[in-house]
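The next block holds one structure in the form of C-alpha cells; read it before the comments.
Of the protein chains in this complex, one is absent; all others appear in place.
Moving on to chain A:
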Amino acid sequence: MMIGEATDTAPEQPGAARLPLDAIRADFPILERTVRDGKALVYLDSGATSQRPVTVIDAEQEFITTANAAVHRGAHQLSEEATDAYEGARARIAAFVGASRPEEVVFTKNATEAINLVAYSLSNATFADPAVQPGAARFRLGPGDEVVITEMEHHANLVPWQELCRRTGATLKWFGVTDDFRLDLADLDEVITPRTKVVAFTHQSNVLGTVNPVHVLVAAAQKVGALTVLDACQSVPHQAVDIAALGVDFAAFSGHKMLGPSGIGVLVGRYELLEQMPPFITGGSMISQVFMDRTTYAAPPARFEAGVPMTSQAVGLGAAVDYLSDLGMKVVADHEHELTGLALDKLSALGGVRIVGPSDLTDRGGAVSFVVDGVHAHDVGQLLDDEGVEVRVGHHCAWPLHRRFGIAATVRASFYLYNTPDEIDALVAAVRKCQEFFGVAPAVGAARGA
C-alpha cells in the first residue's frame, strides 16, 4: 500500500497535515504480530531500534536479487548497477540531512563507528608524518588541549573522547545537566576556551528527550576554532535536520533508528575537513596509490570506507529516507510531539511516576523516561512486557547521566511515526497494573491533578 492512501485516521483530531496512521501501520508488517500469549504488540522502543516498512525490506531484496555485486570494483554490469544503487542512496541521504554534497556522507557500520572515525582520525593526525600529511597538523591534539562533551551523552559519544584524551594527553571536560534536565551552559565561556579543540554533544538526549541548543554550542566552538561533532542519532529520525544550517563540522546517525537496516551508520563531515583528515581504517578502496613502503589516500568519502562496504544496507537506508521524505519530517515531528504530550500528561496523572526529563514539550523529543516509585525499572519493564508493551529499561547507555540524578535505571518509552494515542493508553494502563501488582498504586484521587 502506498503512503497516503488511507484517510481515516483520527478524524476527531483537527489540524493541518496529519500522518495517515492506519496506512503507515500497514506498511510495517511486524506491528501485526502478537507477543506473550497473544497480546497485541505495543512497540515503544524505537529509540533503541525502529521497525522497517515494506519499502525498505523490498528495496534490499530487490537489490540483492537483481544487482548484487561489490561496489567500486570491476567493470561488469552488475558492479555498475550496484555502484549506482550505492551512490544513489548516498546522494539521497545527503539531501535528506542537508549535507552540502554527497561526498560529505561517509557510510560506517553504525553511528558509534562514525564517532570513533572522527576520534581516531584526530589521534592518527596527532601521530601523522608532517611531510606525508601536511594537512593533518590542524587536527593534532596533545597535553594542554581540551575536548568538551556533556553529562547527557550516550556512551558512544563519551567513551571515544575519553579514549582520545587518554591516547593524546588532552583533557576531557564536560557540561553538566541542570535539575530540570537541560544542559547547564551557565559557565559556557569557562568550559569552552581557546584550549578547546573539539566540542562533541548530542542533538537530542536518548534518555531525557532534551533537544540541545546546537547554535549556542556551535557559536562558542567556532569562536575558539574548535571542531564540533553532533550525535544526531535521536534527531535525524524524528525531525527535519539541516546539518549545513546547524553549522556543525561533523554529525553522526544510524540507519536502524530511522526505519533503515542495522549495519549502517552515517558520518556527515564538512568536505574541506574530511579532505585533510587521515584515515581511520585502512586497506582496499581507501587508497590512491600503494607501493611496498607507502600509500597515498583516496579522496573522501572513499578514504573512510575501506574494504567492500555494506551495500544492501545503504540501499535500504536510501529507501527509508525516501519513505520519511514522502511523509515529510514536519508531520512526523508533530505526530511524535502529540504522543509525547499525551504520555507526559497521562503518566504524571497516575501518581507515583516521576518523569526523568523535561515535563514540558519545549525543545523536547519523544523519549519519555520515568521511574515508578517502589518498583525497580527492570520489574516495570517485565510487567509491561507481559502486557505486550515493549519499552527499554536500564541506563540506556547513559550511565553517568543516571548517576547524576541518583537513579540506577529508568524505564524509557520512545515513539515513532507508527505509534498511536491508543498505544500511549496501553502504556499507562500497563504501568498502573504494574503499580497494583507490586502494591504501590497511589489511591485514586491522590494523583496529580485529580
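Heads up, the rule we're going with is that contacts are C-beta pairs under 8 Å (C-beta built on N, C-alpha and C of every residue); 3 or more make two chains touch, one makes a residue touch a chain; residues count from 1.
The definition used in the following text is that contacts and distances are computed from a predicted model.
Remark: of the listed names "SUF system NifU family Fe-S cluster assembly protein", "Sn-glycerol-3-phosphate import ATP-binding protein UgpC", "tRNA modification GTPase MnmE" or "Dihydroorotase", the one matching the undisplayed chain in UniProt is "SUF system NifU family Fe-S cluster assembly protein".
When the missing chain is restored to the complex, the residue among A:Ala26, A:Ala59 or A:Leu383 that touches it is A:Leu383. Chain A meets the missing chain through residues 36-37, 375-379, 382-383, 386, 393-395, 399, 402, 408-409, 437-438.
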